[in-house]
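Sending over a structure as structure tokens; questions will come in a sec.
Shown here: the complex without one of its protein chains, the others still in place.
Order of writing sets the chain letters: A, B and C. Residues in each chain are counted from 1.
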Amino acid sequence: MPRATCVTTFGEVDAPVATPPRAEQTAPDLRDLYERMLRIRQFEAKVDVLYRQGRVRGPAHLGLGQEAIAVGVAAALRSGDFSLGTYRGHAHALARGASEEAVLRELLGRVGGICGGKGGSMHITSVEHGYYGSYAIVGGHIPTAVGMAWASRIRRDGGVTACFFGDGTTNIGAFHEAVNLAAVWSLPVVFVCENNLYMEYTPIGDVIPVERPAADRASAYGLAPLVVDGNDVAAVREMALAAVDRARRGDGPSLVEAVTYRLGGHSVADGGAYRHPDEVAAARTRDPLVRLATEMAQSGEMGVDESDALVTRVKGEMDALAARVLEEPTPDAAGAWTGMWSDGSAAWRN
Amino acid sequence: MPRATCVTTFGEVDAPVATPPRAEQTAPDLRDLYERMLRIRQFEAKVDVLYRQGRVRGPAHLGLGQEAIAVGVAAALRSGDFSLGTYRGHAHALARGASEEAVLRELLGRVGGICGGKGGSMHITSVEHGYYGSYAIVGGHIPTAVGMAWASRIRRDGGVTACFFGDGTTNIGAFHEAVNLAAVWSLPVVFVCENNLYMEYTPIGDVIPVERPAADRASAYGLAPLVVDGNDVAAVREMALAAVDRARRGDGPSLVEAVTYRLGGHSVADGGAYRHPDEVAAARTRDPLVRLATEMAQSGEMGVDESDALVTRVKGEMDALAARVLEEPTPDAAGAWTGMWSDGSAAWRN
Amino acid sequence: MAQLTFREAVAAALDQEMARDETVVLLGEDVGSGGVFKTTAGLKERFGPDRVWDTPISEQAIAGAAMGAATAGLRPVAEIMFSDFYATCWDQVANEIAKACYMTGGQLRMPLVIRGTNGGGLGFGAQHSQSVENWAMCVPGIKIVSPSTPDDMWGLLAAAIRDPEPVLVFEHKALFGTKAERPAGDHHLVPLGEAALRRRGDDVTLIGLARTVGMCEQAATALAEDGIAADVIDLRCLVPLDAATVLASARRTGRVVIVEENPGQLGWGAAVAAILAEEAFHDLRAPVVRVSGGNVPLPVATAMEAAVMPSAEKVAAAARGLTEGRIPAATPA
Partner (left out) sequence: MAQLTFREAVAAALDQEMARDETVVLLGEDVGSGGVFKTTAGLKERFGPDRVWDTPISEQAIAGAAMGAATAGLRPVAEIMFSDFYATCWDQVANEIAKACYMTGGQLRMPLVIRGTNGGGLGFGAQHSQSVENWAMCVPGIKIVSPSTPDDMWGLLAAAIRDPEPVLVFEHKALFGTKAERPAGDHHLVPLGEAALRRRGDDVTLIGLARTVGMCEQAATALAEDGIAADVIDLRCLVPLDAATVLASARRTGRVVIVEENPGQLGWGAAVAAILAEEAFHDLRAPVVRVSGGNVPLPVATAMEAAVMPSAEKVAAAARGLTEGRIPAATPA
């Protein structure tokens, strides 16, 4: 297996790459990847403000700083492929194409929310775009993702499933059972561990007996230890393409550890005081958006003026979206008594 | 770390040894180990017969052929150390010193059963001898074992916990969570995977993505991959002594894979038809009792006549024990309504 | 007439549905070799390894894989060998499968079945004898089936597989050996959510599920000798619950004995009793009595296990107590 040195937020990491980049692999459109990350960033920044204004019901977990993973992996998937994420799932839904408006309606408790007002921030789902849901119980969705990949395998339809979860999630039993089963059955699934270095308030290093939460567990499932710089969207996309390709070819699952940093608190209610300000400041310099903008400016692909204008435009769009949605009506109580069963009904007895 | 080539039932395995044999380690008394294995073998052979006669209520899972593991590990423990096992736990209880009579009473549903008639074969427990129970849910007891070791660690009392489970058990979430926690907290526990090559009726190779169910998972917990020939009681004892010593010194857990073979069915109700007769026949030649008897005969430590006489005597004792226990009274119904709470009572309401 | 055991009825239902619908796939521990209870015998041979999947001992992965496959459009039937082991995958069942359709506003569909062997009476002890349909009933969003006859085992399991919702099917392990006439025809279906009136009588209503239905029928026979005529209702499903049949019978007889293996502390019998106490109160002529599993973990020794299980004798005694206007003494513990 070829090895590659990849620069992560930790410094250099010598990591094997599962498969060489595919011959037919096209160069990524960096501007496009940038804009996708930017929309997510601005969407979530707006959610943060709305939460502080008391407009968001329930908790919300933002992925500020982690956008390159959602966007990079989504760019490696085809329409018809499945993906699943966690309570920190806005980015994953939006990266597959979910409607910003419908997601925001869900968060603000308005009619037309993407889950009809029943899910909230932690359960954003957009089946229409292949995003099969955000799940709020750590690790609970990994077996589900494996089941979706199993269906693809049975149907031999070439579908691939991507499943996102955090570093802390590698300690839970469901992770072990699911990755193991996927390996035993050689299923077309790409497990993406977003290692943002924290399990809530606890540094991941305090609660794992190895250095790398995912990569150091891979061999237990007969898998290669794959690490990628999760703040480099092109690198993420490339790693994901290799893993997706392997899955689609029928060569089984991959477990990718994408190293990143969450710039905000664990949830919008958390100030993140357990982290040293220097650590956060250093992480900000590695912000995937800043980084890609700088790169593109250097290469001349997108000038600073242009990227500034883009930020202003997108921010304006999010402000306008929020203002509009806030004017919309809230759902009726009656909706609560519908939709437990797939025909829309909810009675358990006659 | 030193490595040692150990001969297992698979052939030769190059395996690292956690710690060099301790200087003060005494040579094992092979006759004693032999007799302990023999008593367990004859006890279980008798249980098999009794089951076929319809005398045993509920299922019973025998460890015929796996005795060297229970006996070898028990020989490395001190009184005051804890051990826990599974539904296949007769050997583990007896190896720590549990009363054959009390265990048999439990199996035959007589007054004075070791669990008062409430546990049956799958829950044999003898706290008096440090055997903290047999558990019938695969993997469910591994977290408990870790908790016992955690208590020893908190009290700094030098206690060590040994926890037995099967090869198939390495696929369940509780295994992952428990071994991981023990490693994170560096707890004094020795995990012993009895790899008898089968998960019920399924060859273990069909349901793991690696070659060795336990050893190939060890590195996921920062542990060394330890393999021992589980049919060689002296080797098991030696490996266990090293692991126990490491735990007692405060150097954390070990995960030992002891390779063996179950000579009978998964439970007494299973004929084991899914195994090729040649495979079983070959395994019989590696029977830990036959093997040790042969060795001792060769070295002159115990002649064939003597070992034959021993078998006859112990078998006679087991026959007599069974005959006696079968004459004993069965427990009253009233006992069912006692002992849910530790004061002996069982009421949940006034 | 050909006979069919309860055990064979499981395989018959699976066989029928797998032949009819190629999206029906099985998974579980040792299901390929027929399973510990031999309920899936012959299916791997008939349908091949792409339809019958042996799993590692990984209940979370089994239930989760069923969820994912259902989400993706298959109709998986997962086996949890003993229903006690639902505890090892309760998150998948109670928190994921039961809630996914509702919490995504109907975007996810869960046409799946999980089968598990349930119940005591065989000396399997506290971790292999529980009746845990009450656990499932605590959680809105899953259907619950527990047949009492080979005929229903076949028809209800087939209906569960065709149902668009997640259904847990509890197979009472003490019933596997029971036999009945094989249903006529090749295709057999019994709709979910309809209780069966197994016997008709106006003095008292006996309500059972799975193995306790037989106890109710035996008790009814004994009561008939005393001139007491009993309705015997087999609930068949807890969700959807056929409360209408229960209420109609209770209003007619005015006396009800509910017979459950669940611990009385909180079993399905309490749910039925609460419905009666609220909705049939004015028609009841006597207290609603439950004969429940004991409120202790399950012991192994013969006499002790029998003590904590319901029985035909206990049912008959409870019914007699009601018809004589006496309230039976509370069960110990």
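We take it that a residue touches a chain if its C-beta (ideal position, glycine included) is under 8 Å from a C-beta of that chain, and two chains touch if they have at least 3 such contacts.
What you see is a predicted model, and the numbers here were worked out from it, not measured in a lab.
Participant: The chain left out touches which of the shown chains?
Facilitator: Answer for the hidden chain's contacts among shown chains: A, B, C.
Participant: Using the document's definition of touch, tell me which of B:300, B:329 or B:344 contacts the absent chain.
Facilitator: Here the residue in touch with the unshown chain is B:344.
Participant: Which one, C:51, C:75, C:99 or C:173, makes contact with the chain that was left out?
Facilitator: The missing chain is touched by C:99.
Participant: One chain isn't shown here. Among A:172, A:187, A:255 or A:283, which residue touches it?
Facilitator: Per the contact definition at the top, the residue touching the missing chain is A:172.
Participant: Quick one: which of B:77, B:95, B:178 or B:296 touches the chain that's been left out?
Facilitator: Residue touching the chain left out of view: B:178.
Participant: Give the residue, chosen from A:28, A:85, A:119 or A:188, that touches the chain omitted from the document.
Facilitator: A:119
Participant: Which subunit C residues touch the hidden chain?
Facilitator: Answer for subunit C: residues 84-88, 90-91, 93-95, 98-99, 102-103, 125-127, 132, 134-135, 137-141, 239, 262-263, 265-271, 273-274, 276-279, 281-282, 284, 286-290, 294-297, 299, 327, 330 touch the chain left out.
Participant: Could I get the residues of subunit B that touch the absent chain, sorted low to high?
Facilitator: 82, 113-119, 123, 125-127, 132-133, 135, 137, 140-152, 154-155, 159, 161, 173-174, 177-178, 180-181, 184-185, 339-344, 346-350
Participant: Need a quick check: the contact residues on subunit A for the chain that isn't drawn.
Facilitator: Touching the missing chain: residues 57-59, 106, 109, 113, 117-120, 122-123, 135-140, 168-169, 171-174, 199-202, 206-208, 274, 330-337, 340, 346-348.
One rule holds for everything that comes next: only the chains that are shown with their structure count from here on.
Participant: How many angstrom lie between the centres of subunit B and subunit C, each centre taken as the mean Cα position?
Facilitator: Roughly 36 Å separates the two chain centres.
Participant: Could you list the positions in subunit B whose residues touch two or more of the other chains?
Facilitator: Each of 171-174, 206-208 in subunit B touches at least two other chains.
Participant: Which subunit C residues touch at least two other chains?
Facilitator: Only 55-56, 58-60 qualify.
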